[in-house]
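The complex appears here minus one protein chain, its other protein chains still in place.
For chain A:
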């Protein structure tokens, strides 16, 4: 009687070890195994739960899995699937609209770029913001599209395309704040306290400024809290100011009409301090070819005026970077 029990135990233990192996990532066999086990479950459930587009996307993914190995060996001229990731915010750069379609300035622009690149098939996934970076590290995604700014650390890890958007920042102060009257450039912000989310372009701009001006630094408090709350904190005087993309601030004011003033931080002044007030697409390491292709297409998109159209649609004025 003991034998039976032990046998059962051994079978169970084998399964356990397999799953533990999968978690630790020490065996690709284990990974495939888990996938195979769950694939059946997945197939039936996805169709019930997902939006109309999702099954098609899954099918496409499944296909890449099958052909994945051949593709890696790479017959050129074949269509390569590129996975782009976005956080789905902030609007109007990237967001999901009322009809459940991913859209926004960045999204339309990247689509316009890939329209010119028939050798690639673009798949855009919405994920948690921080996951974009982790996904680029692991090459799960090849492109990050979330109005990203550039800094030194990022330059080491990721590849950057040419700029896609010439940013303008506004510093938002409470209306009755006297400090607001004297602000014209980044220097005037020195010593003031602000709040910002880790990883986003504004924070990168602030950090770049601080690195360049260690003696006149801006006090940054990091938070995951929503911008509405951040602006309310500024209204209440908890922080001196909060920095925002200018076009975004206009959208927010439209929706909430806060009791604040936005002061445009002039780019001319900021250019010396922050060499590049632009936004970019970021590409995972090792995809130099992809970056070249995107840059070529991007240039066309800007020169033929598609970029201008997209900008005017979302912001009312043109923020396209110029090539001079």
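In this text, a residue touches a chain if its C-beta (ideal position, glycine included) is under 8 Å from a C-beta of that chain, and two chains touch if they have at least 3 such contacts; residues count from 1.
We adopt the following convention: contacts and distances are computed from a predicted model.
Peer 1: If you had to name the missing chain as UniProt does, which of "3-isopropylmalate dehydratase large subunit", "NADH-quinone oxidoreductase subunit A", "Polar amino acid transport system permease protein" or "ResB protein required for cytochrome C biosynthesis" would it be?
Peer 2: "Polar amino acid transport system permease protein"
Peer 1: Which one touches the absent chain: A:145, A:205 or A:227?
Peer 2: A:227
Peer 1: Among A:97, A:115 or A:292, which one touches the chain that has been omitted from the display?
Peer 2: Of the listed residues, the one touching the omitted chain is A:97.
Peer 1: Residue by residue, what part of chain A touches the chain that was omitted?
Peer 2: 1-2, 4-5, 8-9, 12-13, 15-17, 19-20, 22-23, 25-26, 28, 31-32, 34-35, 38-39, 41-42, 45-46, 48-49, 58, 61-66, 68-69, 72-73, 83, 85, 87-91, 94-98, 125-128, 130-131, 134-135, 137-140, 226-229, 232, 251-252, 255-259
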